[in-house]
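Comments concern the structure below.
Here the complex is missing one protein chain, while the rest keep their positions.
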Amino acid sequence: MAQYEKILLKNMEQPGYTGSLADYERADGYQALRHVLKEMQPDQVIEEVKTSGLRGRGGAGFPAGVKWGFIPKDHPGPKYLCCNADESEPGTFKDRQLMERDPHQMLEGMVITCFAIGAQTAYIYIRGEFRLGTKILEQAVQEARTAGYIGENILGSGLTVNIYVHPGAGAYICGEETALLESLEGKRGMPRFKPPFPATHGLYQMPTVVNNVETLANIPHIINRGGAWFASIGSQPKSCGTRIFCLSGHVKRPGNYEVPLGIPFRELIYDLGGGMRSDKPLKAFIPGGASAPFLTPDHLDVKMDFESVAMAGSMLGSGGVTVMEEGTSMVWAALRLMEFFYHESCGKCTPCREGSSWLLQTLQRIWGKQGRPEDIGILEELCGNIAGRTICAFGEAEVAPIQSTLRHWRDEYETLIREAQATRPRKKDIPVFTH
Amino acid sequence: MLLSKFQTEVEEILSHYPVKRSALLPLLNLAQREDGFVSESAMRDIAKVLDLTPPQVFETVTFYTMFNLKPIGKFHLQVCKSLMCALVGSDDVVRWIKTKLGIAPGHTTQDNNFTLSVVECLGSCGTGPMMQVNDDFYEQLTEEKLGRIFDDLARDGTCPLKTGPFMYPLPLAK
Partner (left out) sequence: MAASTTTDMITLTIDGKTATVPKDTLVIEAARQVGVMVPHFCYHPKLSPDANCRMCLVEIEKMPRLQTSCSTPVAEGMVVKSESSAQAQDARKSVLDFILANHPLDCPVCDQGGRCDLQDFSHEYTATTSRFNELKRVFQKEFFSPLIETQMNRCVQCLRCVRYCDQVMDVKALAPVGRGTLTEIKAFGTHELDCEFCGGCVQICPVGAITSRLSMYEFRPWMLKRTDSVCGFCGDGCQITFQTKNETLIEVNSTHGAGRNNGDLCARGYFGYHVSVHPDRLTTPLIREGSVFREVTWEEALELVAQRLSEIKTTHGPDAIGGLITGRCTNEDVYVFQKFMRGVIGTNRIDSSVRYGHLNGVHAMQRVQGTHRWTVNFEDVVSADVLLLVGTNITETNPITGLKVKEAVKRHGAKLITIETLEPAIGAISNIVNLSQHHLGVKPTAYGSAILGMLKGVIEQNGIDPDLQTMAPEYCKDITAHIQAISWSEIEEQTGLTSSLFEKAAKVFVQGLKAVILIGSGVLRTSGGFGMTVNLLDLLLMTGKLTKEGCGLAPLAEENNDQGTFEMGGIGAMLPGGKSLGDTEARNMFSQAWGRTVSDLPGSSLPQMIEEATNGNLKSLFIVGENPLASLPPSSGIHQALGNLEFLVCQELFMTETAQQAHVVLPACSYAEKDGTFTNTEGHIQPVRKAIEPVGESRPDWEVFSALSVGMDDPMEYLDVKEIGKEIRNLLPGMRTLGPAPLPAQPDSSAISRYVNSDYKRDLSARYQLPPRMSSGQGHVVLMVSQSLFHSGKFSLKAKGLMQIQSEGKLFLHPKDAVRLGFDEGDRIRVFNGLGEVYTKVAFRERTPEGVVVFPEHFDREIRRLLPYTVDPETQVPYCKLAEIQLGKIVAS
């Protein structure tokens, strides 16, 4: 089995590595920051990151350097960096590991980013359920502050960066960058319409960069070893570097695997993940978190980079790869995800708010053997009426499971509906619609 | 009043933000940690500190699922039921808990020790089935594990099986 050099997981996989400041420094931690402060101008840092081709790891995959470039240089007021540590996309659990095992890696990335965009304050918006991660990050920030890596006049350079950990309180949508900002302002976490974009009107209407944990964790390495080096990893030109894929579902060895972008799914699932957990063959997999359309065994050799997966009709999204074995009902799987999306729709946009409950109820009926022949048509129409007509990408996300399972496994829906027509409905099966 | 009790903590929190309202979630967390739920008087107190009206606090509280508006059991068992955990048996976990503690989702045991909730993805999809108990995660649950966890919790208030700093899979010893 091929061995790949790890970048982000390297330190933490060393025996005895605790993620303490001492350990991190022993592993050349904060050298990148020292270098930046001594040798570099903000623009040079941004250029370096542009060269690296690093794209956002949170889901949208927007080039990080380009995003930083949008921050107005001459802005009089304060600017902000927000680290998106909300990690709520079902199937995703990489940021949790990065934060709990090697917090200083991302903190160093954050300080460098603040230097690059001219921000003096940064917030880590971590999902509220991650109590342990919150504690670990708070300690790490404290350590770094005492050591002079965070705070006023960092390493005597005159640079000031304060970092605060801000726990959420249970809302998937707060992972969406503008909802995150609303939530950080102490409001209901409802996305804002764009434009204006956070780069100009973000936190407190000030210029703001929002980046994912993994994105920021890559920064020190890009500085240390150069953008060109980073760009040489993965599949050029558009999918550079490594990525941590979160493997879950019916595989032998689920978990986080850091590999260069562009290896085929087959390698991740069968070589690294050890293949299917039982004798049952693979039936379906989700390549990029709950929001990504399902793929089939025919797609196992698709390369895991942004373009190839898009070509295959899905997306790499948050990097959560979920595998399902033969015998798993695709209608049931879509229903489980629909329950999630119904529960998490913030309710701002009419199509998403009302559509999610309509879709959920229809699926519940079909699964509960109460389906009607017209239901499939309704599902398809509703999906079409939601996607593209909402404020945030949740609209596209919530219809992805249904649209893709209908595309590849339509017969499963039809069978359930046929059975429903055959057997007279039994009242007690009718799912009740509750919150 | 809650906030005078945590004076220093509150001031520390407020110092993080240029705009007071940003301290709302942290202060609500504080309140819930203290009382196990967010009471009306807590909401009023917090409103006062942040120059908000009580309805402004209330609307925010009700948006976030982690805040309880009513008291709950000593240990809040939150079992993830999202697809990834469901694939590896989260429904069994709920069933086991029903038989062991005799409570259905949304209910609390007689002794007020355990409240069971079924929740959406908690971010440990690779190590499911899992549940969160108060601040701690318990992963790769089995029926035996559950039994031990409940005994320990009831006896010691904590359990060594909880997950520490997360890494999975663990590196193969070279």
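Going in written order, the chains are labelled A and B, and every chain counts its residues from 1.
The rule is short, and it goes like this: a contact is a pair of C-beta atoms (placed from the backbone, for glycine too) under 8 Å apart; a residue touches a chain by one contact, two chains touch by 3 or more.
Predicted model only: the values in this text are computed from it and were never measured.
**Student:** Please provide the labels of all shown chains that the missing chain touches.
**Tutor:** So, taking every chain into account, the missing one touches A, B.
**Student:** Have a look at B:I13, B:A47 or B:V79 and name the one touching the chain we're not showing.
**Tutor:** B:A47
**Student:** Given the contact definition stated above, which residue among B:P18, B:P55 or B:G106 touches the chain not shown here?
**Tutor:** Reading the full complex, the residue touching the unseen chain is B:P55.
**Student:** Where does chain A touch the missing chain, residue by residue?
**Tutor:** On the side of chain A, residues 171, 188, 193, 342-351, 353-358, 361-362, 365, 372, 374, 378, 385, 388-391, 432-433, 435 touch the unshown chain.
**Student:** Name every residue on chain B in touch with the hidden partner chain.
**Tutor:** 40, 43, 47-48, 51-56, 58-59, 62-63, 65
By our rule, only the chains that are shown with their structure count from here on.
**Student:** Hey, which residues of chain A end up touching chain B in the complex?
**Tutor:** These residues of chain A touch chain B: 12-13, 15, 19, 78, 87-93, 96-97, 100-101, 127-133, 136, 164, 166-172, 183-189, 204, 246-250, 253-256, 290, 320, 322, 324, 328, 333, 336-337, 339-340, 343-344, 346.
**Student:** Once bound in the complex, which stretches of chain B touch chain A?
**Tutor:** 16, 18-26, 28-29, 50, 59-60, 63-67, 81-84, 86-88, 120-128, 132, 135-137, 163-169, 171, 173
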